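Here the complex is missing a single protein chain, while all its other protein chains stay put.
Coming up: chain A.
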Amino acid sequence: MLLDLSEEHKEHLAFLPQVDSTVVSEFGRIAVEFLRRGSNPKIYEGAARKLNVSSDTVQHGVEGLTYLLTESSKLMISELDFQDSVFVLGFSEELNKLLLQLYLDNRKEIRTILSELAPDLPSYHSLEWRLDVQLASRSLRQQIKPSVTIKLHLNQNGDHSTEVLQTDPATLLHLVQQLEQALEEMKTNHCRRVVRNIK
């Protein structure tokens, strides 16, 4: 699958052959850093001064590179497809190789960042438990009532939340049994076939 690059995009990327390959590598590093932490316009000004061009040009170059990397990572295109997609830009052999290397080196991390953009439910972080026995209450003395207190730690969009819950021994066994069945399900033929065939 080839990348479809718009005219505007190609224009922005046209800046890259005009600079040194070390500069392109630096732009690549900046692009990934911006994906991790968010963009910082001051960087563009510093670079623009050093290269003696407008900061807009630098910004477009970096953004064009960012888009190239994120689109390729998102679609998980093969090395060959990447090379063919970049070929239409008419860059030098050396620049093409550099861009391919940038893609391969950063693909995994970029995909991780992109996965955080998906619709999100709270996800499991960890669990703590405690055994308790209730001995008495205001309305009934001399009890022996065992229970399990659970603190469930969840994450959502970087926020950490906790739920404190309780259950009785019978329900605990039921929970374990049900969730073990859930785990077993991945090992069934049906699931194995799906995993094997959907690629």
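One rule holds for everything that comes next: contacts are C-beta pairs under 8 Å (C-beta built on N, C-alpha and C of every residue); 3 or more make two chains touch, one makes a residue touch a chain; residues count from 1.
The working rule: contacts and distances are computed from a predicted model.
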For the chain that's not shown, choose its UniProt protein name out of "COMM domain-containing protein 3", "NUBP iron-sulfur cluster assembly factor 1, cytosolic", "Dynein axonemal intermediate chain 3" or "BRCA1/BRCA2-containing complex subunit 3". "COMM domain-containing protein 3"
Which one, A:52, A:123, A:157 or A:189, makes contact with the chain that was left out? A:123
Missing-chain contacts mapped onto chain A: 74-76, 111, 114-115, 117-119, 121-124, 126-129, 131, 137-143, 145-150, 152, 154, 163-169, 171-176, 178-180, 182-183, 185-186, 191, 194-195, 198-199
